[in-house]
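Only one protein chain is missing; all other protein chains are in place.
Naming follows writing order (A and B), and every chain is counted from residue 1.
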Amino acid sequence: MSQDGGCYTWIWTCFFEYSTPKILLIRSRKVGAINRFIQAVIIGYVIGYVCVLKKGYQETDTVLSSVTTKVKGIALTNTTAMGLRVWDVADYVIPPQVPTKPEKEEESSFFVMTNMIITPGQNQSHCPEIPSATANCSSDGDCMAGFSDTRGNGVQTGRCVNYSASAKTCEVLAWCPLEEDVDPPEPPILAAAENFTVLIKNHIRYPKFNFSRRNILPHINSTYLTNCVFSRTTDPDCPIFRLRDIVSEAQEDFQDMALNGGVMGIQIRWDCDLDMPESWCVPKYTFRRLDNKDPENTVAPGYSFRFAKYYSDGEVETRTLIKAFGIRFDVMVFGKAGKFNIVPMLLNVGAGLALMGLVTVVCDWIVLTFMKKKNIYKEQKYSYVDDFELLSEEIP
Amino acid sequence: MSQDGGCYTWIWTCFFEYSTPKILLIRSRKVGAINRFIQAVIIGYVIGYVCVLKKGYQETDTVLSSVTTKVKGIALTNTTAMGLRVWDVADYVIPPQVPTKPEKEEESSFFVMTNMIITPGQNQSHCPEIPSATANCSSDGDCMAGFSDTRGNGVQTGRCVNYSASAKTCEVLAWCPLEEDVDPPEPPILAAAENFTVLIKNHIRYPKFNFSRRNILPHINSTYLTNCVFSRTTDPDCPIFRLRDIVSEAQEDFQDMALNGGVMGIQIRWDCDLDMPESWCVPKYTFRRLDNKDPENTVAPGYSFRFAKYYSDGEVETRTLIKAFGIRFDVMVFGKAGKFNIVPMLLNVGAGLALMGLVTVVCDWIVLTFMKKKNIYKEQKYSYVDDFELLSEEIP
Partner (left out) sequence: MSQDGGCYTWIWTCFFEYSTPKILLIRSRKVGAINRFIQAVIIGYVIGYVCVLKKGYQETDTVLSSVTTKVKGIALTNTTAMGLRVWDVADYVIPPQVPTKPEKEEESSFFVMTNMIITPGQNQSHCPEIPSATANCSSDGDCMAGFSDTRGNGVQTGRCVNYSASAKTCEVLAWCPLEEDVDPPEPPILAAAENFTVLIKNHIRYPKFNFSRRNILPHINSTYLTNCVFSRTTDPDCPIFRLRDIVSEAQEDFQDMALNGGVMGIQIRWDCDLDMPESWCVPKYTFRRLDNKDPENTVAPGYSFRFAKYYSDGEVETRTLIKAFGIRFDVMVFGKAGKFNIVPMLLNVGAGLALMGLVTVVCDWIVLTFMKKKNIYKEQKYSYVDDFELLSEEIP
């Protein structure tokens, strides 16, 4: 056509060309109704699900959080090993440092000792090993000098000595006297820990929205803070928690858990819709036991570890070995905030509308397969170019 | 048409059928110009924003990092409780371990004690409680044996004794003498901590690209390392930081912060374009105060915790209780690296080009609504099949 107008004209023509698909408009009640119905479903989905339910018009951000914890409480114990003794924070929170984990970690944990097996006055010397398959002996020949069992307490000296009136075991070089292999004391030594309280200070930030907030809400004053204790019904905003309440909110018994130790999760959830008033953005506290208290779990149930306090009189070093049982509290902060933003809104609405393409596919299939007048529609919709050699004589 | 060639022919025909939409080509300056302009905008967006700005042709990876810190410095103090005393790393970095956090955590922190309230020579005995609403008394009747206030320091014995010449408080069984309830000493005891230095070794890895790098850059030799101190202007690559500089880079005053303690963030950012020379991939250090120094924050401002050192002469256990104030430094490593990869490039360019579909929608709307010759275009673009009963007589 225009190609004979010279090269210049041809480029000119090409540049100003606009191609648009040719459309067949079918005016029919049935087809139209199906068409509009499917369109309505898709628009309903975009508005209802994407916009209202999923808040697709919002930009979201996940929480950055920092947590500080401060435990308070005093316990009085009366044991044969130590006599009457008072325990304060520096004694039962181990390691001593009240940990504040940094922003990127979103969690913090502290350990409160609730029970213990104490072995005071240990020093490096010789004593009989605790009876076991590898330690029992009847004569020196059963013991091997220098041998140390991985599950034993020391290095054998090669001698077989009396462990008790009835049993003989190999002598070991070890921190003697050895810790006795017994179950933790019942009731737990620091049963009074159930009345300890912990102040949890949590500062969160949504960096995308430059939004900060603390779990000590604006209406909380310092008089209230020095007296309140969290209670889901009466004091839901108080950031001071009694340990027993934390455990019982998780449907557990504190004294049971204190015996062998365990791990409790303190979950703080900050889900905020920043299109709403700021005061609606409040933390929700939930509590959950994290370790497995499965009775089949016979391998070292609970939560315990050993540590020692070392003393020296300048010549001999002695230590007090403590097998500590207790509850580790993990403070975990979760959260997602959303705020209106034009970009995700356009993206989500756009993606929703792209589904409109489905309408044609479905309607075409219905129209060309099930409608009585399908042949009329086909004739109008399709043109044909036949190019088969074997069929060529059939082309009109 | 060809269906009468039998079933075989019909399948054959179907299989070798190709359907393509029929297109109306409009050759018009106005329409063409609009068409090309919208196309140019979309291509410009794809190239400019997706490819150049967002580097959509790159595969990205986030950093894995491990951090080691080593604090150095000596401080001399002269207090009534301890006399003249020298403090070294093992004394003021708590817990003692220089922490190296593993790869997946991307952060590491260490605490430097800057101020303290020391209560030496505590042992389990009786002494009057610190005056408070629940501890003040006038006679033994005001005190309850066995009672322990959560905010108190011990378990009451039931006796009311002289706390001072003017005040009487309940006697408690506790670690006596009790810690005095005073503000931290001013100026801070370890004010000299501002001159301490910390060596931060940071090793990063981009696992997808098998790319590793250290913040001790290749041109740094060990002579330089033993003498340099980070300075944004003169020594921007030195990984040794003076604590005062860290704090002042964050627009804070070290002595202010040392008094009550606080939390400082040391942010190391590794944003690398791995299509560029490797030597361009260098860390950027920024410093930020992380805790809230809000004056309204009356509830335990700063950063402090209590710990105790236990001593024993074999019979009586004594302890030195230390309420430590100090600065926790959180080293946080961030980073993203990109490298050319064909897959994300195709994906991004493809998604960009999918926008081309918009051109037809917009142009169709303009052409069929605003152009003078819109009826000519409509006639050509649309065919009609009318199927309304009530309109059926109108169909030509």
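Here, a residue touches a chain if its C-beta (ideal position, glycine included) is under 8 Å from a C-beta of that chain, and two chains touch if they have at least 3 such contacts.
For clarity, every value in this text was computed on a predicted model and none was experimentally measured.
Here the missing chain is touched by one residue of A:T9, A:S212 or A:S279, and it is A:T9. Note on the undisplayed chain: of the listed residues A:I11, A:L24 or A:I376, the one touching it is A:L24.
If you put the hidden chain back, the residue from A:I47, A:M82 or A:V155 that touches it is A:V155. Checked against the full complex, the one of B:N35, B:T169 or B:T197 touching the unshown chain is B:T197. The set of chain A residues touching the chain not shown comprises 1-2, 5, 9, 13, 16, 19, 21-29, 31-36, 94-95, 105-107, 109, 111, 124, 146, 148-155, 172-175, 263, 265, 290-292, 298-300, 303, 305-308, 310-314, 319, 321, 328, 330, 332, 360, 363-364, 367, 380-388, 391.
Counting the whole complex, the residues of chain B in touch with the unshown chain are 2, 13, 15-29, 31, 66, 68, 70, 72-76, 84-86, 88-91, 95-98, 100, 102-105, 121, 192, 195-197, 199, 201, 203, 214, 216, 222, 225-226, 309, 311, 313, 318, 320, 373, 376-377, 380, 382-384, 386, 388, 390-391, 394.
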